[in-house]
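Let me give you the structure first, and then I'll get to my questions.
Every protein chain but one is kept in place in this view of the complex.
Coming up: chain A.
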Amino acid sequence: MAPPLPLHLAVALDGAGWHPAAWRLPDARPTELLTAAYWTDLVTEAERGLLDFVTIEDGLGLQSSHHDRPDGRTDQVRGRLDAVLTAARVAPLTSHIGLVPTATTTHTEPFHVAKALATLDYVSLGRAGWRMQVSARPDEVGHFGRRQFPQLNITDFTDPSVLAFVTELFDEAADFAEVVRRLWDSWEDDAEIRDVATGRFVDVAKLHPIDFEGPRFSVRGPSITPRPPQGQPLVTALAHASIPYRLGARAADVVYITPADADIAGATVAEIREHQAAAGRAEQTVHVFADLVVFLGDTDAAAQAGRDRLEELAGAAYTSDAPIFTGTPQGLADRLLAWQEAGLTGYRLRPATLPGDLRAITRGLVPELQRRGAFRTAYPGGTLRGLLGLPRPANRYATV
């Protein structure tokens, strides 16, 4: 039998972990969730496990158990820091791992987001990425007071007005991503010339207005920030259905999906590849990672007991948009390698508890995958794009 293909591995960091009661465990640090030390420790641990990157969750409203409004609960982690700034704070203290913060496209300015991510790429020496995210929550609209959202039950995807609304948010996100990418390219790599003889600092022929004109907004450019080390920081998106699959296929380098099983994973990968071809990107590498929530233990029984304990603390069974894995790191390795046959190129694991399940990934799962020849044993050095086998993109505006 052929050795398994090396897989890519990311972890999704959020609060004290993805289980709402995780903050109550003895090793949780719930009073430190807003400190630099907490995030540095987590990302350093992920780097110790040679992972490709971490994502950092974010949002423009208070965390909630509802999709469309705050829930008023006081028994779960509430309050979080800006993810881009958290990533920047950790960047100088790490050296290999990719840093992929979440930034919303619905209420923010593409010009600001583009220069922030370009700057994250500078401060991390080429390890920046972005998880783009739309916001459909009416309470977040109220935080900005700039637009009106229709009153809809946004979980009902059979309603045509919901579909139209969601399509609009994702089309806006696609425009946003296009503006961000154009701004990254708006400086050619060698635009800065420092020509003492002529007194010119830059060659203005290598700075380009992007002149984006769309139905929702227009942006002139160029960026104030020169093209970042990776040329284009990594763009990623989480997708659960056809509209977001299409956005991912059009705009992202990595699409996270949430398949319930290997068959669904295979069908979803095929659908994304079709959207990718339709967008004219068939020749480009677009990674498709499956998201999994993981509850890990030394034995299956221990993992289940840990999950049971959390559910008891929460007073409810745990549910997620993503598939849930409960078991040993060995069992998880089996699952990841088996699902890989569906065409997945990697995984974004959501640790149910922090730091517990993160350590089980870095100190249990990773060595297990290494033993099977399916994971790197050292960082090769270089950028995040390089780690993922993605080339440094040519600049769309360069003429030579």
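Definition applied: a residue touches a chain if its C-beta (ideal position, glycine included) is under 8 Å from a C-beta of that chain, and two chains touch if they have at least 3 such contacts; residues count from 1.
Here is the rule we use: contacts and distances are computed from a predicted model.
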Chain excluded from display, named as in UniProt, from "Nitrilotriacetate monooxygenase component A", "YCII-related domain-containing protein", "Molybdopterin synthase sulfur carrier subunit" or "NAD(P) transhydrogenase subunit beta": "Nitrilotriacetate monooxygenase component A"
Which residue of A:102, A:225, A:258 or A:326 touches the chain not shown here: A:225
Of A:50, A:90 or A:365, the residue in touch with the unshown chain: A:90
Which candidate, A:13, A:100 or A:120, sits in contact with the chain we can't see? A:120
Touch rule applied to chain A and the missing chain gives residues 21, 23-26, 28, 30-31, 34-36, 40, 59-63, 70, 72-82, 84-86, 88-93, 107-112, 115-116, 118-120, 122-123, 125, 139-140, 142-146, 187, 192, 194, 196, 199-204, 207, 216-222, 224-226, 313
